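Complex shown without one protein chain; remaining protein chains in place.
Every chain is named by a letter (A and B) in the order it is written, and numbering of its residues begins at 1.
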Amino acid sequence: MTETSLSAAQTLRKTVEARLKVRHAQETRFRAYGLVAIFIALSFLAVLLGRIVTQGYSTFVEYSLTVPVYIDPARVDPADISGANFDLMIADQVLARLGIKDDDFGTQSSKVMDILSNDLGFQLLEKVKASPALIGKTVTVTGPVRADGALYYKGEIKRSTPEDERKLDNAQLGWLDRMKATGMVSSGFNSGFLTRSDSTEPEQAGVWGAIVGSTMMLLVTALLAVPIGVLAATYLEEFAARNRWTDIIEVNINNLAAVPSIVYGLLGLAVFINWLHVPRSSPLLGGLVLALMALPTVIIATRSALKAVPPSIREAALGVGASKTQTVFHHVLPLAMPGVMTGAILSMAHALGETAPLLMIGMVSFVPGVPEGFTGAATVLPVQVFIWENASERAFHERTAGAIMVLLVFMIVMNLAAILLRRRFERRW
Amino acid sequence: MIHQSDEGPGPATPGDAIKIRARGINVFYGAKQALFDVSLDVPEKSVTALIGPSGCGKSTFLRCINRMNDTIAGTRVEGRVELDGEDVNDRSIDPVVLRARVGMVFQKPNPFPKTIYENVAYGPRIHGIATTKPELDAIVEKSLKRAGLWSEVADRLQQPGTGLSGGQQQRLVIARAIAVSPEVILMDEPCSALDPIATARIEELIDELRNQYCIVIVTHSMAQAARVSQKTAFFHMGKLVEAGATGDIFTNPRDGRTQDYITGRFG
Partner (left out) sequence: MLTWVALLALALFSGATFFAARRKALASVGGRPVGLHSLPGYYGGYVAIWVAIPAALVLLAAAGFGGRLEAGLLRATPAPSVQALDAQQRDVFFDDAVSLSEGRQASESVYEGALKSALDSAVARARHLKSQITYGALASALALACAGAGFAFPRIRPDFRARNRVEGWIAGLFILCSVTAVLTTVGIVGSLIWESWRFFQSVSPIDFLFGMDWDPQIAMRADQYASSGAFGAVPLFIGTFLIMIIAMLVAAPVGLFSAIYLSEYASPLARAVVKPLLEILAGVPTVVYGFFAALTVGPLFREFFNGIGALLIGGGLDGLGQYLSQVQNQMALVAGAVMGVMLIPFVSSLSDDIINAVPQSLRDGSLAMGATRSETVKKVVLPAALPGIMAALLLAVSRAVGETMIVTMAAGLQAKATINPLDTVTTVTVQIVTLLTGDQEFDSPKTLAAFGLGLTLFAVTLTLNIIALRIVQKYREQYD
């Protein structure tokens, strides 16, 4: 008996050991698949972010030209200041400084105007308009080089490219080189990108309008979605009896959370624009649509925060004679607040990055300034990204990546805030 | 202080053969030490019961034998556990082989969400013990019969194992464990989730299995330990207080703590 079982034991060992190598190889392979999958996912993240930074960081470098311009009384009519060609005056000045004579047709000066931003002329116009006394004096203006010139400085436009395949000819490249060498052009941080709004000229386009638009829209979204969502979640979690109606509401909310965002855009178009006549493209409208979209997420997050508050706290409060409403408002909700706020911030961050529904409600229009109030036309950061991505000028591609970097900074700040909040208040009981 | 005695009453006299020899076992969960210098011999072809108050380290000791402690992150085991004279923690021992030789039954029945047949066939399949369908059928039938479940499930082998009653599930799990013909079966409170009738069936089963396997069982029931085991070891706060023939421990404990525990004064 002992003998047979001993040999049985040995057979078992033999059998198991025979397949051991294969099985361990399978194990190693399986593990490797997992590692490879994670590696793939993380390298996508690295490539995505890395690519955006490499494409976008140059947005934050600006090449600006500083030039003193003599406001020739012969060329500016004090009665019609706007009629004067300040661009040409600047171009002539630059030519003079480069020691180049223009021909009668102004070929050279118009080529100079091609590499300088019309913002310079505009500034000059504003200055002279503000004080006509400047006519006959010398005024110094500083403004960006036109986008193509900047691309040359940044190495995006190369001399090695055949001349007829690039936007700037050899003469213009030579001028650009000399302007830089003589110190007329200097490089610096492109604060204009953060302080200007959209423009048809890439070198003058900035994200300020979009930042303000996004902020206003998120304000509307937060003011609507957070209180309504928190109250709805509180009701469903703390007050409502479990019955068919609350079941319906619950299923409804869970499904709403998974409805494609573009459908909310259609809702906004049909109901808010066509039926309620909320002004198109406005932060109010965008905020309304995104609030409806964010509502289910806020509700779900709040409910789970409320669920995490131990029942003992409710029992204790009810035990000392507080009413149900008092218990919830004075004890349960304050304890759940960090969780609620975390959920709210995260859903606002999500709303900040949302684009598709805004396209439906007319937010794709070109808005060259900050929105005039909540009912004025506005653009928002992600839509600005979309608009610029569509633009044909190469210089806008860099700005698109730059705008994405700004957008991501906002999102990271919001996510960090949520994480800190979660860490700070995690489980107090 | 540790008293060892290998004789015990019971029908089949356990041989002198020691199946498992544990020496100086210390187990740490992170910084927390759960077992302190435990040394215990487990005889072949008999039932050894581990008793002691909750949290005293019975399960931890059990898991040292089949190295299930390895699966818990941050666990460290010191000392020697010999199975047939081989150190199970030796680097040459593959836990896969070890666990094929040492089966385990848990407190809560944990049949896989598969058919009854597949549950029992699980071990033979992964270890390549049965290669053909008839062989597998034979093993499944034999194991279920030995676990005393065959008559109840013979006609529904293709139904999910999770659909059985608690007691049936536990016997299914035992059948699953013996399907690979292990040498040792570890049982961690196998009856604590069962009603008295199901418990009685499992106890009968253990008594039958004793003839072929070395069984180590953790139990909270003194009566159960007295009924099914030939040897009993009493643990307290991570230490082995006393071990010996079951009859001796229950009638004539040497240590005051054992006395207190078996008479129900603490625990």
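Note that in this section a contact is a pair of C-beta atoms (placed from the backbone, for glycine too) under 8 Å apart; a residue touches a chain by one contact, two chains touch by 3 or more.
Predicted, not measured: the structure shown is a model, and the values here were computed from it.
Contacts of the undisplayed chain with visible chains (whole complex): A, B. Checked against the full complex, the candidates A:Leu256, A:Ile313, A:Met337 or A:Ala417 give a single residue touching the omitted chain, namely A:Leu256. Among B:Ile25, B:Cys56, B:Ala177 or B:Ala225, only B:Ala177 touches the chain left out of the display. Contact with the undisplayed chain is limited, among A:Met360, A:Ala377, A:Ala395 or A:Leu421, to A:Met360.
One chain of the complex is left out; on subunit B, the residues touching it are 66, 68, 71, 73, 95-100, 103-104, 106, 108, 110-114, 122-123, 126-127, 173, 176-177, 180. If you put the missing chain back, the residues of subunit A touching it would be 16, 23-24, 26-27, 29-31, 33-38, 40-42, 44-45, 48, 51-52, 55, 227-229, 231-232, 234-236, 239-240, 248-249, 251-256, 258-267, 269-271, 274, 276-277, 292, 295-296, 299, 323, 325, 349-350, 352-356, 359-360, 364, 382-383, 385-386, 389, 397, 400-401, 404, 407-408, 411, 415, 419.
The definition used in the following text is that only the chains that are shown with their structure count from here on.
In whole angstrom, the spacing between the mean C-alpha positions of subunit A and subunit B is 61. Residues of subunit B that touch subunit A in their complex: 15, 94, 96-97, 100-101, 126-129, 180-183, 212. Looking at the complex, you find that subunit A touches subunit B at residues 2, 5, 8-9, 12-13, 15-20, 23-24.
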